[in-house]
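Structure incoming, see below.
Excluded from the complex is one protein chain; the other protein chains are retained at their positions.
Chain nomenclature is as follows: A, B and C, assigned in order of appearance, with residue numbering initiated at 1 for each chain independently.
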């Protein structure tokens, strides 16, 4: 199990790094939503490796073929959206010995034990970063749907190799500000910081090593009241899905770990009235109280560890002989996967937010109940 | 929704801060597991406020009454374990105005919008930390079951108000080391650090303010191969559940965010042979590769924000009048909830780990339980 | 597992026949819904045994105590509705030997194997019909909520011991017609048939035997479009939940099994215009096409086997000695459980329909999509 997430909107991904294809199924999309294929392709290109010196030399076109879920007019039809992406540029021979000599930092060892050696080791099998391509297709479609509902999602490299980018304005970045990093070759706000990050990545690559980073993602326009208390809150659902992106080792919301060093009087976001609506003066909570959106931008940061695949010599254990031995990892890899993970984080956040908004609609649509989406908020905000 | 988590083992909690009772249902426990009630009571006492200067003056006995799930011998019987805890010491009048004037940092505002003002505002309703009491009952039972399978879970205050405790040995703390903080009045490894933390908490309390902290939790003895790839991994499931604990704003595994500043050659854990088994020389991954346990200790850190309820004057918005106004929060609160959250984190981690172990091999793999598939049927059929 | 059902509305029941209490948790109810306690008590009384000669002599008050989920005004508050019902009239000693000598037709044997003999055998443990009391509390609340949305649910004994009652009008029974059987001491449409059924039950009781029956349940007012295709349709969800009622061995919709003997020209329901709306001239489909409600009454029939507990001598196997031996079942039992199961079927149907309606609201509430609940149907029906 493990290949799916979501409740009212369920995303499933499948395939392995070197299997005939990878793909996905998205069940629960609202019907009648147009899919702009050109825009989707541009979104996919942000994740692709082609033309990026700091990315793997394995290049894939990553053009999804849609098999179901669209009507002749190209709009969602209520059936699950299903698509495949062919794996073209595979070199299975690179991975022959991983079952026996697992790579440090990878899932080779746990897969050998869990699947009794039957896993597909090529390119990491279904633990590969390849699986983030179908996530981007699913998320790319969700981003288009969310935008029609006034929700914008943007991410950037907040930190790479200890070098910090600027932050998005947590109280209300503009759509242009959110979109800007994604439109650049290197997804940062401050291009100077981006230059230094790229230099650090290149330095690591020359040293046959890798570096990690932190991605900040912000979503604006999420209505108040999305998410459920306790275990189905936005934080729970976002974290659950984001830890499905390979190499993610930490997730925090708003100030996150930094909040734990503050006093309550510093961390609490005072309520205020802004543009005739309830807002908060600061946004240390990242737009979420009690798991539920409070109308402020959703702010989440994701820690990406340095790429595990490095060509420097490492030590592993030969499982057949239970003896330590040196390992030199071959194959084609990114010296830093964080830049290519930026659109992946946007995609996952989009899937989770659309799911939560669809779940949230439940009560409102059952007509007898007060229509929270309109009358309640009006009552509250005197709009 | 939102009151449940888990797949093979499903934990549901219910009740509000000032409702007649709170409680829980745990479905899927292996049958035949004894519940040591004395030990459970001692575990619950770690979360209780009584006798703790740094805790709320609201004291509750928190003695669960078990309504179902046990057989006459006091062992789990296959039916869901169900229990209630009466709310005794309630003062509903303290919270009359929260629907109209939401407290900063709390869920009052989002609840007013989401539930159209119908929520139970007393003491935070079902957003209250009270709901962590049933979590501790569920987790306390799981801890006993896990221990019979060789799994130990321990947590401590890794940091409070910027003051650091020592860390558990990530490559293999002893059961005694894991248990030690929980046996102290203040759950730290280094009592000197604990003294300084307590002073900082007291200082905040005197200033009508609050402080936050970080809790480290480590589990040893989890077999290799527990957890599922992608979205049902241990990291996904632990994060999803841990963000259900009020005030958690960040979750990280192993080095977590710190890993993102390292190079791959520093972060990767080299495999080695230790005591005739495969292990890793370091444990920067926190015992998890690709979402799956690798046999090393599971290491998770949880960021707790400073208590939102502070008696210092704050600013809120009067929702009836859509006007800012000053607020002074009354009620009884902890100046730092992190110390009392330590057993809660252990409890949640225990529930998630037992669930994952059951998913991974159901009852059979959890060796302590009678092996129904063989011995039972033999007993029944005289084969 | 197994104690829960539902997606947007999740019902969990707990407790055993002779445990301290039974109860339930209903998560996902819309907030602000009043619960009429008097009406709920009258609904519960329909399931109770008191005053019914054809029912077990074990009488329970079955008055639920609500522990959470209601605000001070007695309306749902967004938190899970939680309640307990004390087991008062228990005689655990009646069931001492069931673990060793399982009763034919009961779950004693499978429980002994599945739970390695650790199950609570008293009164059937959590396989007991007692667990239908919390189902009735959950369903009784859902029935009130549904009625405010124009949905009515009614059931009756369609057949007992081979004696047929009349059927509800499948194309549109009035609310009064649906309610009438439930207001009688014996829930039938035709009291003459009811008399004969009661005589048959009494005859079986005198013979130390039992009889079965069929319950028909009809729901009117369900909007067009409720239910999801394939595996989450109304038929799927209703059947899944209804088979959770002890003794149910068959579920059919509309003509059900009888449809399989017809030709398509007989079975197809021709579309027509009635009262300015799209309808069907007949309702052989039971109001469901492709798993989705078509606006006609939902019609479901449920087969109830004869009570397994009979005091006539039967043959069992002594599991300790693996030898056949005679068995005389003691304890207090219903010679026919079908009459008391009538409100249980209504309750389960109500829970499932409300869940499906809440799920269905998802798409509509996500504002950018066409508002199916109004504009679409208007477009279609020219209202």
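Rule of thumb we're sticking to: a residue touches a chain if its C-beta (ideal position, glycine included) is under 8 Å from a C-beta of that chain, and two chains touch if they have at least 3 such contacts.
Remember, it's a predicted structure, so these values are computed and weren't measured experimentally.
One of C:154, C:170, C:306 or C:361 touches the chain omitted from the figure, and that residue is C:306.
When the missing chain is restored to the complex, the residue among A:76, A:220, A:236 or A:294 that touches it is A:76.
Contact with the omitted chain, checked across C:104, C:172 or C:221, is made by C:104.
The chain not shown here touches chain A at positions 1-4, 8, 10, 12, 14-16, 19-23, 25, 27-28, 31-32, 65-72, 75-80, 82, 84, 92, 111-120, 125-126, 319, 322. The chain not shown here touches chain C at positions 1-5, 13, 102, 104-107, 109-111, 113-114, 126-127, 131, 159, 161-162, 204, 207, 209-214, 224-225, 228-233, 235-237, 239-241, 243-244, 246, 248-257, 259-273, 276, 278, 280-281, 285-286, 289-294, 303-310, 312, 314-317, 319, 322-324, 338, 359-360, 369-370, 372, 376-377, 379-382.
In the analysis below, only the chains that are shown with their structure count from here on.
Rounded to a whole number, the gap between the C-alpha centres of chain A and chain B is 26 angstrom.
If you average the Cα atoms of chain A and of chain C, the two centres end up 43 Å apart.
Of all residues in chain A, those touching 2 or more other chains are 229, 359-360, 369-370, listed in ascending order.
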